[in-house]
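With one protein chain held back, the other chains of the complex are shown just where they sit.
Moving on, here comes chain A:
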Amino acid sequence: MLNYDIVIVGGGPAGLAAAVAARNAGVDKILILERDKELGGILNQCIHNGFGLHTFKEELTGPEYAYRFIEKVLDAKIEYKLNTMVMDISEDRVVTAMSREDGMYQIKAGAVILAMGCRERPRGALNIPGYRPAGIFSAGTAQRLVNIEGYMPGREVVILGSGDIGLIMARRMTLEGAKVKVVAELMPYSGGLKRNIVQCLDDFGIPLKLSHTVVDIEGKEHLEAVTIAQVDNHGKPIPGTEERYTCDTLLLSCGLIPENELSRNAGVEMSPITSGPIVNESLETNIPGVFACGNVLHVHDLVDYVSEEADRAGQNAAKFIKGELADNGGEEIEIVATEGARYTVPSTIDLGRMDDKLTVRFRVGAVYKDSYVSVYFDDERVMHNKKRIMAPGEMEQVILLKSKLEEKPGLKKITVKIEAE
């Protein structure tokens, strides 16, 4: 069996940043396992710009952003294996991996960082009625076909779901000469970033129909048309509102799901809200020495935040193997999301392990205008920040200071909620 201090599952933005952070913290034997033929993960097919505004204060394309981190990994001579699938992670951190060159083998890891990313919700999970012809793609699959393989899935496009990949693909397909007829979104608000709605739909005159869904798919062999209809408050189609669009391509951008099959098999506890692991302030799961970051933990909208989160996971994994992350005996403080806030990452804080500053990220469950993000320490409101607009498509955050928590001995519960006033 091979031995490494830290094994990182996934060589996308999260895995790369975690590796660099761990190396900077002095960890010697680090191994990144990547299933694809190159490092960089999904960023490699995201050839549009807009990445890195927070991290590098400049606008990069996905591959450029990835390369900033790949360069650091190469410079630091961090080991990585490509075309390698992790088949299993055990509770005692034995990682089973497989590739053409190396066969199937096991690695004993001092710490494991989960950085497997996420996948798209497929058509089947959406229960869209109709035929099942060729011409229906999740937006990311189409993005790969267009940007990596160099093939267009079709010429006339309807998009269901306004997730960011769908919006980006609306623009990409248009630039490639396709006609994007409409983007339909089941919810009364978009699932993507405002800037993508403006830059990818509005700028190209592509209509976005909120509270609409696909109610029929025509074409036995190849897609010929879809029918969309308005939905009521319960998401049920309203008869009489149907509109038929002839098209040869239907792209789906209806949500992303963290890919946690390996985590689940290892016994990692999951949040039913994020579909990602439940983690503490160190981004550590219920299994000591197993950390999670990036889209496998919760789906992000900006890669900059993925890198930042992964940096913390890498540092904490480094502390763990050096024995500096031991339980300091501090009581765990629970973080509760309620009244508009759907979840928080992390979910608990051990004051003894907490850094001076801790970013707590969360998403809201609906659109809120001129409302307040409030934080309560037990029953006392300690933070009350007005936000002009908050939407489910944009991640929110609050920053907790260790000094403030230390002023409240015996603190049991921190609550994050949205308040009208």
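Just so we're on the same page, a residue touches a chain if its C-beta (ideal position, glycine included) is under 8 Å from a C-beta of that chain, and two chains touch if they have at least 3 such contacts; residues count from 1.
What we mean here is this: contacts and distances are computed from a predicted model.
Per UniProt, the protein behind the absent chain is "Glycerol-3-phosphate dehydrogenase"; the candidates were "Glycerol-3-phosphate dehydrogenase", "Peptide/nickel transport system permease protein", "Carbohydrate ABC transporter substrate-binding protein (CUT1 family)" or "CxxC motif-containing protein". Here one chain is not drawn; of A:G12, A:G41, A:G110 or A:G130, the residue touching it is A:G130. The residue from A:I70, A:V215 or A:V416 that touches the chain not shown here is A:V215.
The omitted chain makes contact with just one of the residues A:K108, A:R144 or A:K402: A:R144.
Taking the complete complex into account, residues 35, 83, 85, 87, 96, 98-106, 119-120, 122-125, 127, 129-134, 138, 140-141, 144-146, 148-155, 176-177, 215-218, 220-222, 237, 248, 261 of chain A touch the chain not shown.
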